[in-house]
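Here the complex is missing one protein chain, while the rest keep their positions.
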Amino acid sequence: MSKPAQRTLPRLAAGAALTCLVILWVIPTLGLLVSSVRDKDALAQSGWWTAMSDSTQTVFERTEHPDTQIETEQGWVLEGRLEIGATGYDILRFGGSQRDPAAGAVGETVTLKNGNQLTVNADGSYRFVSPEKPWKGSRGKRIFFSYAQPPEFTLENYQEVLTKGRLGQAFINTLTVTIPATVIPVLMAAFAAYAFSWMPFRGRDWLFAGVIGLLVVPLQTSLVPLLRLYSDVGNFFGFEAKGYVGVWMAHTGFGLPLAIYLMRNYMKSLPKDLIECARVDGASHFEVFVKIVLPLSVPALASFTIFQFLWVWNDLLVALVFLGQAEDQIVLTAQLRALLGTRGSNWEILTSGAFITIILPLIVFFSLQRFFVRGLVAGSVK
Amino acid sequence: MSMRKTLALAVSAAVMSTAATAGGHLPFSKDDTRFSWDSLTPFESMDLSGQEIRFDGPWISGDEENLRNVLAYFEQATGAKVQYNGSNDFEQLVLVDMKAGNSPNLAAWPQPGTVAELAAQGELVALRDSVSDAVLNSYSAGQSWADLGTYAGPSGADDMYGLAYNVNLKSLVWYVPENFEEAGYEIPQTMEELISLTDQIVDDGGTPWCIGLESGGATGWPATDWIEDIMLRTQPKSVYDQWVSNEIPFNDPRIVNAIETFGFFALNDDYVDGTADSLASIFFGDSPNGMFTSPAKCYMHRQASFIPAFFDEAYKDKVGTDVDFFYFPAYAGKDLGKPVLGGGTLITMMNESEAAHVFMDYLTSPIAHEIWMAGNGFLTPHSGANLEAYSSDVLRKQGEIFLNATTFGFDASDLMPGAVGAGSFWTGMVDYTNGKSAQQVADEIQASWDAIK
Partner (left out) sequence: MSEHITSAIIAIAIGVFGILAYFWISNALLDGFIGRSKRANKEVLREQIRPWLFVGPALFFLFLYLVYPVFETLWLSFKDENSSQFVGFDNYLWLFKDPEFHTTLRNNVLWLLVVPTLSTLFGLVIAVLADRSRWGTLAKSLIFMPMAISFVGASVIWKFVYHYNGEGDVQIGILNALMVALGAEPQFWLSVPFWNNLLLMIILVWIQTGFAMVILGAALRGVPEETIEAAIIDGANELQIFFKITIPQIMPTVVVVWTTIAILVLKVFDIVLAMTNGQWETQVLANLMYDWMFRGAGDFGRGSAIAIVLMLSVVPIMIWNIRRFRQEELGR
């Protein structure tokens, strides 16, 4: 497109608009990424966009055991130092009751409703005085305080989901599902696409029209008839109906219409002369396909490979139905959904879990994006 | 309830059991006297080696580990292999399998309502008399547990299809003892006292209750537990049973009244943390944590025995000290005794095999209960099981509430057909907190029930 000088102003506006849109698109994922490395208390109490600033936490610690009290003129005294003092965090306010956890500023002495007096200093040392009666109970008394927690980033969340969340094993399982379920349909579709584009045979166009029709069949309808078939076959030959082979085949079946459609469109756009010359020279269709068409179709192959890879990796339904849900077969999406159900708002688990499930597709996607785009475009732009 | 509540159960052990060991080993030695090892002996004389039992259920993570221990002792004794498949989409997945003719041998259902439907469709195998005899003889209140698993088969004849295994206790109110102490509150012994305590807390400037109904696709179920608990405390058990079977319609004044009693607690902005119309947005697992903030957002939380799994990290292992529970009391003014609401799973046989029948017998033996009792998240009405096996005093105390109960009501929403108990009852409760009247909500639930008749 030509860009005459008069377009400068729109160009600035375009840049601004584009920036806004990109920010809108990136923010949700950015939130996920930032949250997944935040400390989980901070995550639950402040927005991820404040990750770089202090967050205020209100908690309590217990005094020393009542056995350690000393009787003085003012009354019975519990003394010691809160652990928070050792961390170097700033203690902001403190209190001796959960109803009023911020009764006094550091260094002040607060008198509680029951007459007890509490002092907390900046270094965390405290003095709790009961003027009337000795301290009782089997545990230390609660001292409430708020403090400023500096921003803290951690990989603990990842460690937790990978081990407790079973995501490590699920990652391997997903790879086991994905690779064959990507390669097999690509090969099968390539042969079929070649036949549909360059081999004349009776009913070819009708068959291809049928393939296009199948593009729209929702795969949910296929699940039960297929599983029934699987279990019949499985019973007959004596193997489990659910397993990796079944999933590979299912993904192959479900992925084929799009694969054939995209690749045929691409192959059809190859120069006719090239193929006809080779044929005249005596090459069989098999040779033409392997030696000429296949190498030329790499962009389309690559594109569909990525497409299928993403589709299979991201699939939930097929994996739920055709694979067992035990540890040796569960896939990432299913495991993530399980976390979503059980860990509702444990965002540190969910965000790091989600990030693990999307990291590989993102890598594949960014490194192969060029091919992906080229093949998609060739398949659909007229 | 269900799926979500099961999830809740499922996650409980996951979080609580710190020792995340590989499942399926034999953690207890036969010298450990907490266990009734002699009940394992009959199985040791059987040789089922080479036989495989497929067992699907809702337990995952920590619960799965505990179950696998139970299975491991069976495997060791008999030589059979039990292939357990746990998933929190268990109910859907097992149906997919069933329709495809690929049913597991055994399946554990958190909703007896589904078991009733499956039994009528002829999808379940009647359990042997040895199992029903064991339930009648060794479960406390055996008849009620046998009834719970007994349904009409395809021919219309009643048979026992489900064995109750792993139950939970719902009539619990959780609180922070030190907060009660600090404010000078006593544990209420009657519903009247609970109501006056609720008012007292408001007068003192606090908020009595934390209630959260959000649970993803199952949002609303915590409220159904409230209704059920209130039904048991305001009506005789026979009315409860008729309500469950829809002999008394859902929009009967007695049920509407129970909904309104829940509303007394939940729809009063002074009584609940947040506002009444926001309850449906608070994740049920988060809501108890309001008790642990400073200042506390609330003083009490009514929820089942599995809820500690959702407590803040600092409180998870402090049940009994930093956080505790009391029995959701009954009205002193009504002569209905001490009713208890509970839930649990029913184990059914979907695909018959000799080994599976033997395994069901194993599940009625004390040892199969004790092994899980020694783990986490497990309560049992099996009177032959040694209470010493419980891994904590907390579980023992909950076990006692079970034993002291004069009436036991099984979670009604789990007994109702799925479209009601796991559908309109849930959504109706959400509508109720969002401002619809109790009568209108009850009418709509009854309409949805009529639609599936």
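Should a chain be cited, it is by its letter among A and B, assigned in written order, with residues numbered from 1 in that chain.
Assume contacts are C-beta pairs under 8 Å (C-beta built on N, C-alpha and C of every residue); 3 or more make two chains touch, one makes a residue touch a chain.
What you see is a predicted model; the values in this text were computed from it and never measured.
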Residue in contact with the excluded chain [from A:Trp76, A:Tyr194 or A:Tyr266]: A:Tyr194
Selected residue (touches chain absent from view) among A:Leu92, A:Val106, A:Met249 or A:Leu270: A:Met249
Given B:Pro110, B:Gly285, B:Pro381 or B:Pro417, the one touching the chain that is not displayed: B:Pro417
Residue of A:Leu215, A:Leu274 or A:Val298 in touch with the missing chain, whole complex considered: A:Leu215
Positions on chain B contacted by the hidden chain, ascending: 91-93, 95-96, 98-99, 113-114, 117-118, 121, 123, 214, 216-219, 273-275, 278, 280-282, 417-419, 422-423, 427, 430, 434, 451
Touch list for chain A against the chain that is not drawn: 1-4, 7, 10-11, 14-15, 17-18, 21-22, 25-29, 31-32, 35, 43-49, 169, 172-173, 175-176, 179-180, 183-184, 187-189, 191-192, 194-196, 199-201, 204-205, 207-226, 229, 244-245, 248-250, 252-254, 256-257, 260, 268, 284-286, 289, 310, 313-317, 328, 333, 336-337, 340, 345, 347, 350-351, 353-354, 357-358, 361-362, 364-366, 369, 373, 376-377, 380-382
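Here is the rule we go by: only the chains that are shown with their structure count from here on.
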Whole-Å gap between the CA centroids of chain A and chain B: 32
Chain B residues within the chain A interface of the complex: 4, 7-8, 10-11, 14, 20, 60-61, 84-90, 92-93, 96-97, 99-102, 178-179, 182-183, 205-206, 214-216, 283-286, 293-296, 321
Touch list for chain A against partner chain B, complex: 58-60, 97-101, 139, 142, 144, 163-164, 166, 223-224, 227-228, 230-232, 234-235, 241-242, 320-321, 324-326, 330, 334, 337-338, 340-345
